[in-house]
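Of the protein chains in this complex, one is absent; all others appear in place.
On to subunit A.
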Amino acid sequence: MAPAPSKLYADDVSLLLVLLDTNPLFWSNCALPFSKFISHVLAFLNAFLRLHQLNQVVVIATGYNSCDYIYDSSSATSGSSGTGKMPVFCSKLLENLEEFVIRDEQLEKGGPGGGIASSLLSGALSMALCYIQRVFRSGPLHPHPRILCLHGSQDGPEQYVAIMNSIFSAQHSMVPIDSCYVGAQNSAFLQQASYITGGVYLKPQLLDGLFQYLSTVYATDLYSRGALQLPKSVGVDFRASCFCHKRTIDMGYICSVCLSIFCKHHKKCSTCGSVFGQQAQSDVASSSNKRKMSDS
């Protein structure tokens, strides 16, 4: 366990930030029951922690109304040896998760009520990145961080800007965002996140084998990834959400000054205040329609 001269402990020590989707609206409709899902995940996390003594796991619950840290392996006390049913960290995690769900539910009652069935991915991503920044800044050595999104809810276009900002900040700090999407349709956000940050996007076909997917694709440290053939995404959905109505659009208007995206022609850009020309309305419409590439 001799520390390497670099800032990293060693090239195979990882810090894994798991973003766990706990959107009740999604899980009540999902083919894979949450109990199965969580047991696959727990088994995977257990395996991951055993891969290296210094490996660290942080679990963040991505709720419907809030997000929170529910487990951090570095602060967990390794006192008792578990109940026999499961390792002690699992029961601790489940306890925290339960508390989190209750809190989330209380927020739901107080909140405006209703909404579409997307969870707060942007918030969870931000928390993960904040944690990573803290790790980067504290202490002389740190493990190699990466983010794993275990997500199922559909994209919330209203979070587009926030999520894209998180993605770019992850890219900037060289943190890959891996994503395993268990929902029905592909998630454009997660596809883009993995594509931009150099992570792996995977949509498992066989949900009963989730543990196998997780351990095959996501368990290896970043250094070993260089030597492995991991699944590549065939195509990435690069569609954007418009800034005005948060709809996902194929074609739209781009502010020529600040590159804000709109689904309709506006007189003035709401972001930078540039006033758009009025001449030849129909020509402008046809020429400034920008088509987003879908690389498939």
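Heads up, the rule we're going with is that contacts are C-beta pairs under 8 Å (C-beta built on N, C-alpha and C of every residue); 3 or more make two chains touch, one makes a residue touch a chain; residues count from 1.
Note that in this section contacts and distances are computed from a predicted model.
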| item | value |
| --- | --- |
| Identity of the absent chain, which is to be given by its UniProt protein name, from "Ribosome biogenesis protein BOP1 homolog", "Urease accessory protein UreD", "Autophagy protein 5" or "BSD domain-containing protein" | "BSD domain-containing protein" |
| Contact with the hidden chain (one of A:Leu51, A:Val101 or A:Met164) | A:Val101 |
| Missing-partner contacts on subunit A, residue numbers | 22, 24-25, 27-29, 33-36, 38-40, 42-43, 64, 83, 85-86, 90-91, 94-95, 97-98, 101-102, 104-105, 108, 112, 114-117, 158, 161, 204-206, 208-213, 216-217, 229-232, 234, 243-247, 257-258, 270-273, 283 |
